[in-house]
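Structure, as structure tokens:
In this view, the complex is presented without one of its protein chains, the others remaining in place.
Chains here go by letter, A, B and C, matching the order in which they are written, and residues are numbered from 1 within each.
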Amino acid sequence: MSAGTIEPTTGAPETLPATRWIEGTPSLHRITTDISRPMEARPGRGWWICFAISSLAVLNLLGMVTYLFAKGIGIWGLNNAVGWAFDITNFVFWIGIGHAGTLISAILLLFRQKWRTSINRSAEAMTIFAVMCAGLFPLIHMGRPWDAFFIFPYFPNQRGPLWVNFRSPLVWDVFAISTYFTISLVFWYLGMIPDLATLRDRATTGIKKLVFRVLSLGWNGSQRTWSRYEIVSLVLAALATPLVLSVHSIVSTDFATSLVPGWHTTIFPPYFVAGAIYSGFGMVLTLLIITRQTMHLERYITTNHLEAMAKVILLTGSLVGYAYATEFFNAWYSGNVHERFHFINRATGPYAWCFYLMVLCNVLTPQIFWWKRARRNIPVLFVASILINVGMWFERFVIIVVGLHRNFLPSAWGMFYPTVFDVGILVGVFGLFFTLFLLFIRALPMIAMWEVKGVSHG
Amino acid sequence: MAERFLVGSFGEPEGLLAAVSTLRDAGVAIHDVFAPYPVHGLDQAMGIRRSRLPWITLLAGLGGLCFALAFQYYTAVFDWPLDVGGKPENSTLAFVPICFELTVLIGGLGTVGAFLLRARLFPGKREQLPVLGVTNNVFALVTPLQGEGNEAELARQIMLENGADEVEERETES
Amino acid sequence: MRTRGIVFGVVLLGAGGGLIARGATRIGVHQGYAPEQPIAFPHKVHAGDNQIACLYCHSGARTSRHAGIPSASVCMNCHSLIEKQTTEIQRLKEAVQQRRPIVWTKVHNLPDFVYFNHSQHVVSGVACQRCHGAVEQMDRIEQASPLTMGWCLGCHRAEAHVPTSTFTRVAANVRNRPTPFAGEDCTSCHY
Partner (left out) sequence: MNRRPTCEDAAPREADGDPLVQIGLPTGTRSTGFEATRRDVLSLMGFSLGALGLGAGCRAPVQHAVPLPAASIEMVPGVPNLYATTCGACSAACGLVVKQRDGRPIKIEGNDASPLTGGGTCAAGQASVLSLYDDGRLRGPMWLGNAVSWAEVDRHIRSVLDARGRDARDVVLLSQTITSPSTRALIDELRAVFPRFRHVVYDPLSLAALREANRRAHGAAVVPHFLFDRARVVVGLDADFLGTWLAPVEHARQWAQRRTAGTDRGFHVQVESGVSVTGSNADLRLAVAPSQIGAVAVALLAAVTRRMGGDDPGSFGAAGLTQAAPHAVAIEQTAEALVRNRGEALVVCGSNDLPTQIVVAKLNAVLGSVDKTVDLAHPSLQRQGDDAALPALIDDMNRGAVHALMVWGANPVYDHPDGAAFRAALNKVALTISFADRRDETSAHVHAVCPDHHFLEAWGDAEPVSGHFSLRQPLIAPLHETRAAEESLLAWAGRTTDHRSYVRAFWKRALYKPAAGAAAPDAFDDFWERTLERGAIDLPRPPVATHAFAADLEESVREIVARANRAGGDHDGYELALQETVGARDGRHANNPWLLELPDPITRLTWGNVASIAPVTATALGVSTGDVVTLTTETGKLELPAFIQPGQHRHTISVAVGYGRWAAGKAGDGVGGNAFPLARVANGLRTTSARVTVTRTGRRARLSPAQTHFSMEGRDIVQTLALAPSEHEHEHEKLPDLWRERLHGAHAWGMSIDLDACTGCSACVVACQSENNIPVVGAEQVRKNRIMHWLRIDRYVEGDGEDAQSLHQPMMCQHCQHAPCETVCPVLATTTSSEGINQQVYNRCIGTRYCANNCPYKVRRFNWHNYTANDDFPYNMTSPLGRLVLNPDVTVRSRGVMEKCNLCVQRIQLGKNQALLQRRPMADGDVATACQQSCPTGAIVFGDLADAGSRVSKLLAGRRAYRVLDDLGTRPNVGYLKRLTREEES
């Protein structure tokens, strides 16, 4: 996380001015009012436009999923050769997105990174929404979603001693993702309690007050509670950090433990984690750039924050690029005919264009962040963040589909062509994600007031 | 019966800190301090011992670990040892991920639960604020008011000296 | 007072959850199902009082997957000789005269994805009552057992003599034993 460390470790502090994480020194009250404004002021046109578009996408999602349940997943382009495509691609993609949030809050908290304070709240929210989107796919990709509960080892049941297969990475997924979701949610909510109390005390209308009163659990800022509170946050951070790493490692075992050429690789866990953080930061960047403009929070989400994230992206992006290279080397070095063919096919086969698009977006794009001017240039950052998300989606697509469509027996080779339902659901889930986020920035403090206060005055 | 307190409100944490330490030197008991964010050094000043919650985390985590191991072993080896791809019935390595996840899950939830209990935070609890704005920009120092007034006077004195904007007497409603 | 409310809520939730769980585990379990039949045939009288062997009428159970419901002609083997007349017997005889099949209502309905073979069990010496209950005491036949997979397995494991725990299995060295009659494989019942 060295890239995230902003305090200069070498050189005398007085020669180098410490990075300012908040423009000026607003009064405590000013901080409160600034950050509460989005929730109290009427939303601007920008918000409404975004919300309209994304909620349309959600409607489309609802319709298509309903049709999916009615007709079966035959409406997708899947077939005997390619059993997973958009569905699991989306799943892994969203899980990846869900990584930056907890990472920013947990790891940066452990590293005592001050710059997390302005962005951790929205990053965590993003995590939660992303995991929700991801969680949709294991359900709807099933042939018989109405029997989805079979995957939980529950009691009592009718079938006696038949449980689930704890050797299956899919079961690991179930536990990993539900754990990750729960812990992230708790962490997010816990961090919000003091701010909820603030809002409660600012609230004027009765209903608002009531809601915030229930949510804030009667918080009154007692120092004794504060001291326990900080301990608990640290503990949660300490738990969440390995959790973040474990989740995508486990997701990667869906592929790594199989014997499909291109899936069956030991570097997948670190490679997937790096990719996840990479795409996660990409998405945080996208979201923050939009919100700081629309919600006028430039004072709290400064270019310094964006630059710090750009550095993380540069690092993880390079890691990902390294992993790509390693895969090819291993395939060649293994001498395994199936492995070798897979990677030749990846680079020259019918899906080669996906592969090169992925390399372009994930390996080349972040290299621009070697230049400080690029790191601090909002348009560049924005475009880059979009490209990164596109690239990471295609990375998963390439791994999954190219791995499946031509493997061991040439007689069973096939192609995957997406249908309107594949694309529609992909779009719809983006809609769901943004809808949730837009509602969040209107309903809850998207910046941790108490932490900002601590940073600016503490 | 209603307790009576002396509440001093500060606009800045520095004065608060000074007041707290002076009060303790003067031997005045401090009921509690209320702040919009955790003020560093206040714990030492007030002499709050470090919380023992991490032990709860350890216990809960271990509990989760043991449960996960035992459950997976029971289902896969004892209850119905099905032949899954010729793998050994006790595929311990394959059980590791879930063991880890349950350790974290139960450890984390246990800690938070314990914290909420210990801090007596629960939905619907009516907050008790010494002064309005402790969740916004006010730092409140609260000392109990015993019978003899001179100690109260002393406390009031110290607070005002250390830049309290206002010092007033309050009663807990009950 | 507020805390008491909370406790009450928790208890209520728990109770509701328990009730739902209990109901959920009963989906498709029709234990106690005793539909009306076109002819009120009392097993009590036939199997109980008159001691007619089950396999006399349900002869399929010995040779076939289905125990089968006897043709009216089988009933007439006796009833053509028996003087006793009731409205029910009258109905039977009408059906026989008109060679009209009697549409009985099936009581024991396994899900379509389960293969159950009566002969296998009868030959292995499983008493009919073990699954069908004390038929000889029933006036109207009813489903005595839950017929769930767990229920089947209970018996299969007891009868299979296949130790289920690894250690005892290794000790008993299952490999050198003949296949147990009561299979424990999924494909014993599902294919």
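General remarks:
To be clear about the criterion, a residue touches a chain if its C-beta (ideal position, glycine included) is under 8 Å from a C-beta of that chain, and two chains touch if they have at least 3 such contacts.
Computed from a prediction, not measured in an experiment: that's the story for all the values here.
Although one chain is omitted from the display, it touches the following shown chains in the full assembly: A, B, C. Among A:M142, A:A347 or A:L360, only A:M142 touches the chain left out of the display.
When the whole complex is considered, the residue among C:A40, C:A127 or C:C186 that touches the unshown chain is C:C186. Residues of chain B in contact with the chain left out of this view: 82-88.
Counting over the whole complex, chain A has residues 71-74, 77-81, 83-84, 141-148, 150-151, 162-165, 167-171, 174, 254, 257-260, 337-338, 341, 404, 406-415 touching the chain that is not drawn.
If you put the missing chain back, the residues of chain C touching it would be 16, 19-20, 22-24, 26-28, 30, 32-36, 59-60, 63-66, 68-74, 95-96, 99-106, 109, 111-115, 117, 119-120, 123-124, 169-170, 173-175, 177-181, 183-188, 190-191.
Basically, only the chains that are shown with their structure count from here on.
On a Cα centroid basis, the chain most remote from chain C in this structure is B. Separating the CA-averaged centres of chain A and chain B is a span of 30 Å.
In terms of their C-alpha centroids, the spacing between chain B and chain C amounts to 60 Å. Chain B has residues 79-80, 122, 124-125 in contact with two or more other chains. Among the residues of chain A, those in touch with two or more other chains are 161-162.
On the side of chain A, the complex with chain C involves touching residues 156-162.
Every residue of chain A that touches chain B in the complex is listed here, in rising order: 27-29, 32, 153, 161-167, 171-172, 175-176, 178-179, 182-183, 186, 190, 193-194, 197-198, 200-202, 213-232, 235-236, 239-240, 242-243, 246, 250, 253, 449-451, 453-454, 457-458.
Within the complex formed with chain A, the residues of chain B that make contact are 12-13, 32-40, 42-43, 46, 48, 50-51, 53-54, 57, 61, 71-72, 75-76, 79-80, 84-85, 87, 91, 94-95, 97-98, 100-102, 104-105, 107-109, 111-112, 115-116, 118-129, 132-137.
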